[in-house]
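Excluded from the complex is one protein chain; the other protein chains are retained at their positions.
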Amino acid sequence: MIWILIALIASLTLVLLVAPFLRRTQEKRADGLGAFASQLEELNRDRAMEMISADEARTAEAEIKRRWLNASDQGDVENEETISRSFRTIGVTVCAAAVMAAVVIYLQIGNAHLIGAQPPQMAEVPEDVQGVLNELEALSASLIENPQNPEGWYVLGQAYMAMGRYGEAAIAFNNVIDQVEPTAGLFSSLGRAYVFMENGILGPPAREAFIRALELDPADVMARFFLAEARLQDGDEARAIQEWQALMESLPEGSEARVMVETRLEILETENR
Amino acid sequence: MTRFQTFIISLIAALVITMPVLAAPGPDETLEDPQLEARAMELYGQLRCVVCQSQAIGYSDAPLAGDMRFVVRERLLAGDSDAEVLDYMQDRYGDYVLMMPPLQANTIFLWALPFLLLLVGGAIAFAYVRRQSAQMETAFSAEEDAQIEALMREEGRE
Amino acid sequence: MIAELGQFLLILAFLVALLQSGLIFLGLRTGDTAVFGFARAGAIAQFVLVGAAFACLTWLFAVSDFSVLVVADNSHSEKPFIYKLTGVWGNHEGSMLLWCLMLTGYTGVLAWTANGIAPRLITLTFAVQSMITAAFTAFLLFTSNPFARLWPAPADGNDLNPLLQDPGLASHPPMLYAGYVGFSITFSFAVAALIEGRADARWARIVRPWALAAWTFLTIGILLGASWAYFELGWGGWWAWDPVENASLMPWLAGTAFIHSLRVMEKRDTLKAWTILLALMAFPLSLVGTFLVRSVIITSVHAFAVYPERGVFILAILAVVVGGALALYGWRANCLKPTGVFSEISRESSLVVNNLVLAAACALVFFGTFYPLFVTTVSDETLTIGAPFYNATFNPLVGTLLILVPISGMLAWKRAKPGPLLRQLAPAAIAMLAAGIIAFALADHDRLAGAMGTALAVWIAVGLLIDLKSRLKLFDIPLAASLARARNLPLGIWGMIVAHFGVGILVLAITGVSAWKTESRSFMQPGDSLTMGQYEIVLEGVSRVDRDNFIAEEGLFHVYYGERDLGSLAAERRFYPVRGMSTTESAVQGSALRDVYITIGEPVATRGWPVHVYIYPLAFWLWVGGAIISLGGALSIADRGRRSLLSRKPAAEQVQVAE
Partner (left out) sequence: MRLLAFLPLALFAAMAIYFAMGLREDPSVLPSQLVDEALPDFDLPPIEGYQLGLSDDDLHGEVSLVNYFGSWCPPCLIEHPMLMQISRSGVVPIYGIDWKDEPGAGARWLERHGNPYVRIGDDQSGRLAIEFGLTGAPETFVVDREGRVRYRHIGIITEEDWEETLRPLVLDLQSQ
């Protein structure tokens, strides 16, 4: 379907662009000299309305006419009809090539394979999405009433993370941390909430959370991963790469975390290229 | 598009707007003497809030801006003149605390610029107007007259 | 599906623009006339393609397709529908797409209406426009792709910045952009004229409506921005001289100078090189406005560090656009030989002064905005350039220029006689003096500034009325004859008088708002009242209001003036939970004479709510004055619409009749 539409759009555009090359004669073209005629007309009206003195009008008229004359001297060449075979051939070829190039670029940066695919995350959500949302609303309402419920906050935090409501997720994780003996995992979740909230920028709160996570568990993967990202954002690329590589080597081959680090390093490499 | 890129790419809103602030100073920051209060309000507009980039302390509710307003009132009550208050702040924070840059070596260009432009531009423009107004237009020759007649007739027929 | 379609449309638009900018030059070199038709077809194709891409993005926002990154980042399924749509340009990528849509839109309209224009000139103009379009669509595609996908998709979006959920602000960027982008057309025409090595009255007539359109949109955009700051931000002002505002003022000042000098060029075939230079500057200043100030350098160095490719891209575009245009200017400007001459006292001379001062004012704002960065670059010093600087420099500079407003329109072209003019304007001078003295005597503070502002406003207004009276010969001939003259007066003249009258009103309003404002602040509990001169403001109650996507604390106030009851009004403090942001909604009780402007803050235990009350005399006239100025611009555009460039025949006939 998308390919049919793309083909249609591409060919329509091509037809529109190429049409002028195929036409033999061109429409009658203007030289814009009417501007002077209409200036004279304005002048006559001003004179009729006694806006300017007769003397002024006379010299103004002379000036306009002289400019008209000058302009008409220069304009003559333009009205001749010329046809250049080679240019027309080049024109048609280049237009066709450009439209092809559009398809090629689309193949590079477009995501045609996503059409019709179900977003993976959607599949995990039960059919009655609204029902889940309502449950979450109820949970958050009850937590506001009775905040001493770390498990509840944790569930809410996870749910908000999945929904992309990172600000609220951060609040929920903070509440868990206040209520139980914090673990590295909790701080690391909180850190991620902050990072996502800031669209990937590691601000002070995110850094603090990851540092706390590392204090509790020096091997925490997420904390190490993002603190390396922080290095990168501070401009210390060498150090970031070093830390990522160290992290990667500590992870089992093929594990999800390792793939994540590998991907990150690949992205960095392509960006640097 | 990888998972990581998706959250790393983000918005710099093309419409970054100065954050809204509740009109500072607060009601508890009023000086008894209305004349001093008027001077204080004027000074709040002359001093920059050092934590909020180009915003005066009179329009910022940042805590540090509040502290700076407090110092302004303290100096006024101590009998300082407006200039002394500004000097006091400038001594501590440097030139950038003043919303109006002082006239000194590194701002001379900025202050002189409008005058300079008007002067130089004015001189050029004046010279130009004088020179070109000196040449009077030549008369319209009979030959040119005939040409224009022809041209206009052609226009009319079209 | 729609996202992918939009992606393809955008890519195709980019390639068409790229191809066009190259092929046109080739075609003009070979002299094949097919190139003229091709240029127009390409312009229309670009517009249709970008328009369709924009429609796709709008659709994605409308249906909340969170598999598209910008939608997920900037929308939310529960947001009011209208703000889902305005959310399209409430973010970097979408607003850039809107920018491109406007750019191609202008080009498309030009293609539609280009019949009377000399073919080489218009074709070159399309080539330059296409280059600009190619640069910006490339910027979109390769650094800020609006159709980037988010996979897996989140179940809900990240909401739109609550500050942008406001009708005023939703319409503010499109207007501003329409203004900024409009100057691309005049820029392209100027470059085309330089390549041709020729520009005369024809050129000026063609360009004038475009310049006026851009200028009018920009005026409206700035006005909407100011009113948004006034009503929404709650800091009690409408103009703060911050970099974002300065950015819109710079192209406006350049554009104002441009439309004035364009008039000289059209009428008198002189100041040509200068007019072209202004056309070349207005568009880059617009670019500086949108990009450097808003997103790259001034506001946030951090942003530049995170997205260096965007900053570098924009700087490269700017360098090529400005550097290329100015190099061409240096090379070709001398081909633009003026033919008209004028004396020292003439309308031309007064417009030269106008241009000189406006250019100086524009440079002043430019340096005021960028000088701190400059100082930091060359030394370790840091400077702040804020409102007091502009008040001390910009205001007197432009204020002095405004004295010329009524004079300029009454001066004759070429050579004016100052004697009769001075006699004619004597009543205006007397009115000015009287108004200044009265204002000085009545005011209780800021007397001098208030008196000067009032005097200037009265001088402009009365001077213009005298001008109009003499044009209509009002009271000198029968009224019916005067009315006939009014009908025959070209709309361009009406536009000028109306716009200048708006300037007078604006001056008066600015004087009122800045010189005579009073303010008071206090903690209030429900039932408390606050007295300001004759005004009494009572806080009747504070209530919590839950709305769809925000929670508001609403303070209900009642205003009395002496014994008179002026009614009640509500000020709000809103909290948007999804973004964790709060905003204020000020309450304004407006009338022609003054606004009572109230904001309410966060309550302090035991002391109540902090309430700020401002009385702004004449604030209403800020918007009226601005609207009248825009109306003047619109009238002048309509002038060109009435006698279109196509209608050569009737014009010629009339000339013959006159002979």
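Each chain gets a letter, A, B and C, in the order it is written, and its residues are counted from 1.
Here is the rule we go by: a residue touches a chain if its C-beta (ideal position, glycine included) is under 8 Å from a C-beta of that chain, and two chains touch if they have at least 3 such contacts.
Since the model is a prediction, treat every value here as computed from it, not as a measurement.
A.B. asks: Please provide the labels of all shown chains that the missing chain touches.
C.D. replies: Looking at the complete complex, the unshown chain comes into contact with A, B, C.
A.B. asks: Using the touch definition from the top, which of C:D380, C:D444 or C:D546 touches the missing chain?
C.D. replies: Once the missing chain is taken into account, the touching residue is C:D380.
A.B. asks: Looking at C:A170, C:V322, C:A455 or C:L530, which residue reaches the missing chain?
C.D. replies: If we include the chain that is not displayed, C:V322 is the one touching it.
A.B. asks: Taking the entire complex into account, which one of C:N334, C:T400 or C:Q525 touches the absent chain?
C.D. replies: C:N334
A.B. asks: So which of C:A273, C:A451 or C:L506 would be touching the chain we can't see?
C.D. replies: Selected residue, touching the omitted chain: C:A273.
A.B. asks: Would you mind spotting which of B:M68, B:V85 or B:V129 touches the chain that isn't drawn?
C.D. replies: From the options B:M68, B:V85 or B:V129, the contact with the absent chain belongs to B:M68.
A.B. asks: Applying the definition given at the start, please give the residues of subunit B touching the unseen chain.
C.D. replies: Considering the whole complex, subunit B reaches the absent chain at 50-51, 53, 63-64, 67-68, 70-71, 90-94, 96.
A.B. asks: Which subunit C residues would touch the chain omitted from the figure, given the whole complex?
C.D. replies: 273, 277, 280-281, 297-298, 301, 304, 311, 315, 319, 322-323, 326-327, 329-331, 333-334, 370, 372-374, 376-377, 380-382
A.B. asks: Considering the entire assembly, which residues of subunit A contact the chain that has been omitted?
C.D. replies: Against the left-out chain, subunit A lists 204-205, 207-208, 211.
The rule is simple: only the chains that are shown with their structure count from here on.
A.B. asks: Can you compute the centre-to-centre distance for subunit A and subunit B, using the mean CA position of each chain? Integer Å is fine.
C.D. replies: 32
A.B. asks: Please compute the C-alpha centroid of subunit B, do the same for subunit C, then give the distance between them in whole Å.
C.D. replies: 17
A.B. asks: Got the subunit C residues that touch at least 2 other chains?
C.D. replies: 73, 149, 151, 306, 648, 652, 655
A.B. asks: In subunit B, what residues contact two or more other chains?
C.D. replies: In subunit B, 1, 9-11, 137, 152, 155 touch at least two other chains.
A.B. asks: Subunit B touches which residues of subunit C in the complex?
C.D. replies: Going by the criterion above, the answer is residues 69-70, 73-74, 90-93, 95-96, 148-151, 161, 163-164, 173, 232-237, 240, 242-244, 270, 290, 294-295, 299-300, 303, 306-307, 310, 338, 341-344, 348-349, 352-353, 356-357, 359-361, 363-364, 367-368, 371-372, 375, 379, 381-389, 392-393, 397, 445, 521-523, 573, 582-584, 599, 601-602, 607, 610-612, 648-649, 652-653, 655-656.
A.B. asks: Which stretch or stretches of subunit B touch subunit C in the complex?
C.D. replies: 1, 6, 9-18, 20-23, 25-28, 30, 38, 45-46, 48, 54-56, 59, 94-101, 106-107, 110-111, 113-114, 117-118, 121-122, 125, 129-130, 132-133, 135-137, 152, 155-156, 158
A.B. asks: Any idea which subunit A residues touch subunit C in the complex?
C.D. replies: Residues of subunit A touching subunit C: 1-2, 5-6, 9-10, 13, 16-17, 19-21, 23, 26-27, 29-42, 44-45, 48-49, 51-52, 56, 59-60, 63-64, 66-67, 70-71, 74-75, 78, 81-84, 86-88, 90-91, 94-95, 98-99, 101-103, 105-106, 109-112, 114-116, 119-122, 125, 129, 162-168, 199, 201, 233, 235.
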